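All protein chains but one are shown at their positions in the complex.
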Amino acid sequence: MKKLNPVLRGLLFMLVGGSAGFALGLVIALAATGQADPAGSVPAVFAWFLGATAFFYGLSGYGPAARGLVWQVVGTLAGALFVTLLRLVMGLDEIFGSFLFSEPAWVFGALVGVLSFIAGSRIADDWWKWAKGISTPEHDEDPADWRKYLGVSLDHKVIGIQYTMIALLLLAIGGTFALIFRTELAASQLQFLTAEFKLFNQNGLQIYNSLMSLHGMLMIISILLGVSGIMNYVVPLLIGAQDMAFPRLNAFAVWIAVPAAVLLLASLLLGGFDTGWTGYPPLSARAPVGIQMFFLGVFTAGWSSILGSLNIIATIVRLRARGMTAWRMPIFVWASMATSIIALTATQLIGLSFQLVMFQRLLGMGFFDATRGGNPVLFQHLFWFYSHPAVYVFVLPGLGVISELLPVFVRKPLYGYRFVAVSSLGIALVGFLVWAHHMFTSGMNEYLRVPFMYSTLLVAVPTGVKFFSWVATIWKGKIETPTPMLFVLGGIIVFLLGGLTGPPNATVSVDLHLHDTYFIVGHFHDTIFGGFVFPFFAALYYWFPKATGRRMNETLGKIHFWLMTPSFLFLTFGMMRIGLLGMRRRIADYDPALGLDTTHLLMTVAGYLIALSVLVFFFNFFRSITKGEKAAGNVWNSRSPEWLVPSPMPAHNYAVPFEVVGEPYDYGLPGSRFVEFSKAKHPEAH
Amino acid sequence: MRHFVTVGIFVILMTILTYVGLSASGLMPVEASEQARSIDWLWDIQVKAIAFLFSLIVVPLIYSLVVFRRRRGDTTDAEHIEGNTRLEIAWTVLPLVAVLALAYVGAYSLAEVRRVDANAMVIKVTGIQWAWKFEYPEQGITSTELYLPVSRQVVLKMESPDVIHSFWVPEFRIKQDVVPGRVTEYRVTPTLIGNYKVRCAELCGTSHAYMESPVIVVDQAAFDAWISEQQRLAAALDTPEKRGEALAANNACAACHTVTGAESIGPTWLGLFGSEVSLADGTTITADDAYLEESILNPTAKVVEGFAPSMPPFPFTTEEVADIIAYIKTLQ
Partner (left out) sequence: MPHLQDKAAIFRLGVTIFVYLAVLTGLEYFVAVTFASVLFLIVIALVKAALVAYYYMHISRLNAEHEGEPESHGYRTGTMRLGLWLFLLSDSFVFGGLMVARVNLLGMTRPELNQLLGLLVTGILLASSFFMNRGETAMEHGDRKSFLANTTLTLLLGVLFLVGVVGLEWPMAIHAGVKPDSGAPGAIFFMMTGMHALHVTTGVIFLFIVLGNGRKGLYTSEKHWAVEAAAVYWHFVDLVWIFFYPALYLIGRIA
């Protein structure tokens, strides 16, 4: 068994554990309710809990992941049982049901589960020791091989890669869900997600809603983790720091994403939910119990986002190298700062809005229930106050990657660096003032619509500054287009399309037609792919040699790009077209009389081609880790300090600290240097 | 200099090509309301702007990729150009002016769309999971189809007893959410006779995709004739059973309850009256008049085993409840 590839071993264990969980679930359901539906929720949830735990045990033995998950499962069941017992003692009816436990039991259980995960994985261990008055060493040493990525490391580079791995996994799952419902949408009428199809206590239409809702949230979490991954890996390198300001907090923030993902996926199994990722009440107040797992999963993931961004801000403010004044910070650092300010503050509001719905369900607190003096539109205000700035969290880092990489590949300074730097902060600031443009049709106060139209259109100004600067940077450069640059250019064009389709949504009258149609879906897929997905791939291809000492394969990279880009453009053009012609969002089936069947079919094909391109990427990525062409030096001939030390990056980054002696992007200025490494050894280097 | 001229020419060309191409591809559905005119006018301006701005960025980009490609063997850097403050200020201020102008135009367009005709005909619309119900208070009829007279403004007063829905007819363009706990307004002046559909545009649960109802725009004469016909049909409902059947149809009971015995979101009505019903709490009850009445007015009081407690209460009058029960009794 030890000789087997760890991933295969993990999958094998997952199969065994999952099956055991499935059987256990059947037995427990039968014992508690007298019924056992193999296609129901209970065996599925047990299969998921035990399968996920077994996977990590097979992968790396009883390490933090497996231990954390074992504790999470035990804690969830213990918490649920505790509340169930309480309900029994209180004489309440419905002790066990088709979801085994009642909703309050599941909610309390899930909460206890998350706390148990924290205890079991020991990610809060040092703080626990400090509370007892025991001091702990500054840095643990990680194992030398790949096993460090499955452990609790305090090294920002390891954590950055852990973030990226979880992000890629959620991307794959969320993308698979999309392929499932895109397959159903390929033709009008229901083909397989029918009313007769029954799974996890849902019929086909309800499964569609759950898959579509989770596609949204899993992708959002994937993006949040992905941006955290890049920022955590790259920011300390760019500013010359040994690590982040709070390494333990960093480890906590990445690991807490694991129980969050477990809960999010459990939501599908516990009856799903039919509200979309936006969770509007009153519908969310009436949804099945799966929505509570969704709410709690998002809440938990939110902690990752908040704590991670706190760390980034403190690191940038406090740990910059000597001579790195604000106007000499790499542009990606500005982008990270702006992103983190948003994520630190606004995220609390999605937590709050979901929390209020949770309590409306649990205790009858009528925040959004009109029959109890509540206001459904209040939810939308609270929710979008986060969820609009959130999209700038999604794209600002990627736009920063574009700005950071362009000078390297055109051998020319970033045009108008200061304006570009400030534009990230400008977008962040204005981004806080536009949320109600998601609510133009909501029935909110009439007089709010025009001001929010004005503020929304204003975002175009700092965004435009970036575009003009990018064009001016490229203009008269000496351009090379290896794979990272291809994705940068693709990102610019795709984000341009997303940005240009913004103003129609911003103008209220036109939005009355566009809102809740596929035009919006096309708009945000363009902005998200352009602002995150393309730059994310660019960053991965670009910094891969820095992390591993090897290059990814260029040919496969080009195949990835040229397969993904036209397919994606077609997909989003198709989305916008059908939206304009009457295709609503979030529907499992559509009116054949709209005449959109052919377009839908082609869009589904495009989706599969995108998935294929991502598979090409995964193959390239994982293969290159061990078999890629060796690349130990300054592969891209960049002026940035991280490329002036060997690859893979040494454990504590810069054994010799650097001092900033020039501007970051002075390509073409003879004799100029950005940084100089001092003679003295870094005080904290080992 | 020649670079700028070449790029400039291509930008103009591409703008025109893009705009013409987009417009010719028939982006919008047919324009069927006065409100649609204003919206399409603003949309057209924006398509022009999109065509221009797209070209403005993409043309120099692609031009650069061709003309400024690194020559083989050249390892030197490009010219050290850091920026031009005046240009950067220009490309901050000019877009600022442009967006403010667009916002102003947008406000104007919105005002056009919201123009109120004091003589608008009032129609009450109810959005329920998962159908639309239309009541014409001025004429005293109820319908599951929305008939509208052309060239006259109507004001729909919309309510929902359950969750948020949204009223949208693509050909009319405008859309308005229907929110529980308040009455939202939708004003439209249809301009084109034809058959359309209202499509619920806010995810409202399982059958959101199917929440579509006919919207028929006719001339005034045909509209009056239809009204008369509906009034005649309503008057012909002389028995409780017939009235009950009409109430069931108008209130979308069939969205959850079949009359054929087939399984659906809610229990079937076929053979329901007088049968033994197993409830979720384990007890069994006979489906008598009292049970049926309670199930309509307070549905979550007794939930049938195997079904979700998702039926909203329907605030019918005592007579209406009796009529519906009479109708249900006929389904044996």
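Observations, loosely collected:
Order of writing sets the labels: A and B. Residues in every chain begin at 1.
Keep this in mind: a residue touches a chain if its C-beta (ideal position, glycine included) is under 8 Å from a C-beta of that chain, and two chains touch if they have at least 3 such contacts.
Every value quoted in this text rests on a predicted model; they were computed, and no experiment measured them.
Partner chains of the missing chain, restricted to those shown and counted over the full complex, are A.
When the full complex is taken into account, the listed residue touching the unshown chain is A:F359, out of A:F82, A:F359 or A:F677. Taking the complete complex into account, A:G374 is the one of A:G17, A:G51, A:G374 or A:P397 that touches the chain left out. Residues of chain A that touch the chain left out of view are 130-133, 245-246, 249, 306, 310-311, 313-314, 317-319, 344-349, 351-353, 356, 359-360, 363-367, 372-375, 378, 381-382, 385, 683-684.
Following the convention adopted for this analysis, only the chains that are shown with their structure count from here on.
Touching chain B in their complex are the following residues of chain A: 93-94, 195, 203, 205-206, 209, 274-276, 280, 282-283, 286, 288, 370-371, 374-377, 410-413, 415-419, 441-443, 449-450, 453-454, 457-458, 460-461, 464-465, 467-469, 471-472, 474-481, 489, 492-493, 496-497, 500-501, 503-504, 506-510, 512-513, 515-517, 577, 580-582, 584-591, 663, 665-669. Taken in their complex, chain B has these residues touching chain A: 3, 25, 27-29, 35, 38-39, 42-43, 46, 49-50, 53-54, 57-58, 60-61, 64-65, 68-71, 74, 76-84, 87-88, 91-92, 95-96, 99-100, 102-103, 105-107, 109-110, 112-113, 162-164, 166, 168, 170, 173-177, 179-182, 184, 197, 199-210, 212, 264, 280-281, 308, 310.
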